[in-house]
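Input: a single structure, listed below in structure tokens.
A single protein chain has been omitted from the complex, and every remaining protein chain is retained in its original position.
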Amino acid sequence: MPNIRPEVAADGGIADERPDGTSRPEETARNDEADSDVVLRATGVGKAYGSRLPVGRTVEVLNGADIEVRAGEVVGIVGANGSGKSTLMKILVGALEADAGTVESSGRVGWCPQEELLYDRLTIRETFRLFGEAYGMDREAVADARDRLADQLGFEDFLGYRVDHLSGGNRQKVNLAVALMHDPDVLLLDEPYTGFDWDTYLSFWELTEELKKRGTSVAIISHLINERERFDRIFELADGTLEDVTEEGSTQAGDAGVR
Amino acid sequence: MSQTRTTLEMGLREYARTPVLLALLVFLPAYVILFFTRVVPERTVPVDVPGAGMLAVGLKPTVAALMTPMVAALIGGIAGLFLMQSARDVDSRLVVVGAAPRAILFARFGLLGFATLLASAVAVAVMSLTYVPDQLAPFVAATVVSGLTYGALGVLAGLVLNRLAGVYLMMFGPFLDIFLAQSPLSEGAPAVAPYLPGHYTVEMAFDAAFTAGVDLATVAGGLVYLAVVAAVAWAAFSRTLRST
Partner (left out) sequence: MMSTAVRLRVGLSATLREFLREPLNVALLVVLPPVVITSYGSMMGAFPRLHSMDAAPGTLGALNGTLFVATFLPGVIGLFQVISARSADERLAVCGFQRPVMFTSRLLAVVAASVLTAAVSLAVLATRTDVADPAVGFTLLAFVGVLYGLVGMLVGAVLPRELEGSLVLIFLADVDELMSSGLFRTDSVLVELLPMHYPHELFQSAVGGETLATGTVVASLGYAAALFALALGVYTLVAGEGGVLG
């Protein structure tokens, strides 16, 4: 289990709470033996979108979704388009408030969103600096992380380039690197393979293996899961809830994949 | 503090890399003030200046003194409408990973202020080619306050309305408010005029342009109006940063 470095910036840069009210990793006490290897847990999560007025349709996207991610696991979350995968992910990382249920984490959470949420006109170096500051990392740590990830993912030649001048694949690499730079205990990835070429896809899985060895958990949300053997567990999101489908042979997550 | 500084610094770097926008912030105010100071005929008009009563003033300086805060309002309004929103998703991501929302708010509002300041400086500079306000610094201040007030309103409009409605609002708002409702050429202000955003700033501008004194009550009114609108915009924008 990697060291949880309580790097808080001198001016208290790290907010005490996530926007959804769940506590920062350092604040949450570990419960008991049985729970000690659970790094992320969601219980009874519900979320509905729709009109606040009496008229208008309300869409219940999540309805009592439960999931536990343990240390060093690679978990896949699969579901059809519109099943609520991105909503679930945003709730798990604290970017969105759930209508019901709780989310707890005992470690640092890293989030790689499906859209490349980056500042277009900043260079890769500047992007690392800005996000590093937000994570509460000092300059050397930021530089180390940047150089290490640039080397691992293969964008070391582009550090001085603006994000909007990068190819789609490189932008996605930077998007991923930003989620990894603070050495998270659990990494949540929303459709990470988009725009990857074959080499990058392989590098991505090498990286995942390395993270797993270090005890970092990886949760991948996708509408398509190939190579089931890479995953320790697979959940299917359907009708607002999650079902463990690891043992099942052919499901939506199985051979055919889902579009 | 360092987070705010870094976020603001990165925001300014992004700005510097949008040369078209920067060029527009300079060119548009310059073009408008120049245009009007050229086409408006040389005449004298009676103008009701707060604190000084009716004065005979040249039409060119009158129009210029009215156009300058209006130009700042247009720029501030549109910038507020779009600028704050332009990176909202990414700003939210920054908050999720640990940035204090305050830092982002300071940076975004700071950039809005920068755009308004730049446009105001250019507008006043070009106006000064034709007529130098009696009190330059207070006149600049009035212009900036006009821009910031409409900037804050633009932020609110951007959060509440769609872009079509927002642009429409900015197209008509400053025009109807500053050019018509607050016009010193009219014989009677409409009942709604004292409540409009341009009220205090136009009075401040005319006071500064054509008299030697500064009416503190007007200045206070303008600053309070700005503070209230800005506080509401700040709170509203802060809320949106916390949930995508």
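Letters A and B name the chains as they come in the text, with residue numbers starting at 1 for each one.
Keep in mind that, in the parts below, contacts are C-beta pairs under 8 Å (C-beta built on N, C-alpha and C of every residue); 3 or more make two chains touch, one makes a residue touch a chain.
These figures come from a predicted structure and were not determined experimentally.
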{"item": "Displayed chains contacted by the hidden chain, counting the whole assembly", "value": "B"}
{"item": "Per the touch definition above, residue among B:171, B:217 or B:235 touching the missing chain", "value": "B:171"}
{"item": "Selected from B:8, B:47, B:63 or B:124 as touching the chain missing from the view", "value": "B:63"}
{"item": "Hidden partner interface residues of chain B, rising order", "value": "20-21, 24, 28, 31-32, 35-36, 38-41, 59, 63, 74-75, 78-79, 81-83, 86, 161-165, 167-168, 170-172, 174-176, 179-181, 183, 185-190"}
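In this text, only the chains that are shown with their structure count from here on.
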{"item": "Separation of chain A from chain B, taking each centre as the mean of its C-alpha atoms, in whole Å", "value": "41"}
{"item": "Sites on chain A touched by chain B in the complex", "value": "9-15, 18-20, 90, 93-97, 111, 113, 115, 117-122, 126, 129-131, 133-136, 162, 178, 182"}
{"item": "Sites on chain B touched by chain A in the complex", "value": "1-3, 6-7, 10, 13-14, 17-18, 87, 89-90, 92-101, 103, 241-244"}
